[in-house]
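Excluded from the complex is one protein chain; the other protein chains are retained at their positions.
Right, subunit A next:
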Amino acid sequence: MSAPTVSPSASAQTSPAPARKPGSAPLRWLRRNAVVLAGAASLVYLLLPNAVVMLFSFNKPAGRFNYEWRTFSTDAWTDPCGVADMCGSLALSLQIGLLATVFATAFGTFAAFALARYRFRGKGTGNALIFLPMAMPEVVMGASLGTLFLNTRVAFGFVTILIAHIMFCLSFVVVAVKARVMSMDPRLEEAARDLYAGPVQTFLRVTLPLAAPGIAAGAMLSFALSFDDFIITQFNAGPSTVTFPVFVWGAAQRGVPVQVNVIGTAMFLIAVAIVLGGRIASGRRRRQA
């Protein structure tokens, strides 16, 4: 009769604490969350500059330089165009960015289809040359293009900037669209043709929708590159065509106005909104499907 009474007490003593690895609780927590922490740290690293820009857009600097935090103010936000010439340069940059995107995306898409789909003499060379503008240092490209315009007596201004921007955006569009087109199954277009779609219908109903993600990626890349470009623009701009990056560079010599931070923050927020919007839309599509 003794055995049954003894065993419960024995098990009660041993069961509550299974052997644990040595180390304190915080260390264990660290081990378990190391990947998350590393990820969070890299995100902070990436986004900290944006946070600083955002924060200083609410600053009220003492002098001309917006480098030291003084007091909170929404002055710059309520009067974003308060700085002479800044909004004009912004409008110019947006114009050039949009036009360069449209042209580069259109030409680049055609080129990508040609390079991905057809066989022709010089295809290999074409493929290699397309990469050249991406690999070439911008200074070299900007300077040589400037020399070309100078020697052909083309007046520097809006058109020369636009031509330069289309040129360097083109490669990125070609690369983005080509990657997409190469991964598309040519049998899908054959299936469309088999199902009574003529050449135009096949392109509009099957080819284009399938290539769209690549084209969109190329277009977004183009706009970002064009809007942001300083070096090449500097070599090819006329005296009266001051784009936003050129304006900021000029202003930085004399003291950066807070409004630059406002524009920077606004651009960042718009980009975030576009990305989030795309995410939500694709998520909804997936749920509906």
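Please note the rule applied: contacts are C-beta pairs under 8 Å (C-beta built on N, C-alpha and C of every residue); 3 or more make two chains touch, one makes a residue touch a chain; residues count from 1.
The criterion applied here is as follows: contacts and distances are computed from a predicted model.
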Answering from "ABC-type quaternary amine transporter", "MoxR-like ATPase", "Spermidine/putrescine import ATP-binding protein PotA" or "histidine kinase": the UniProt protein name of the missing subunit is "Spermidine/putrescine import ATP-binding protein PotA"
Check the options A:210, A:231 or A:267 and report the residue that touches the missing chain. A:210
Given A:30, A:150 or A:188, the one touching the chain that is not displayed: A:188
Residues of subunit A in contact with the chain that isn't shown? 185, 187-188, 190-198, 201-202, 205-206, 209-210, 288-289
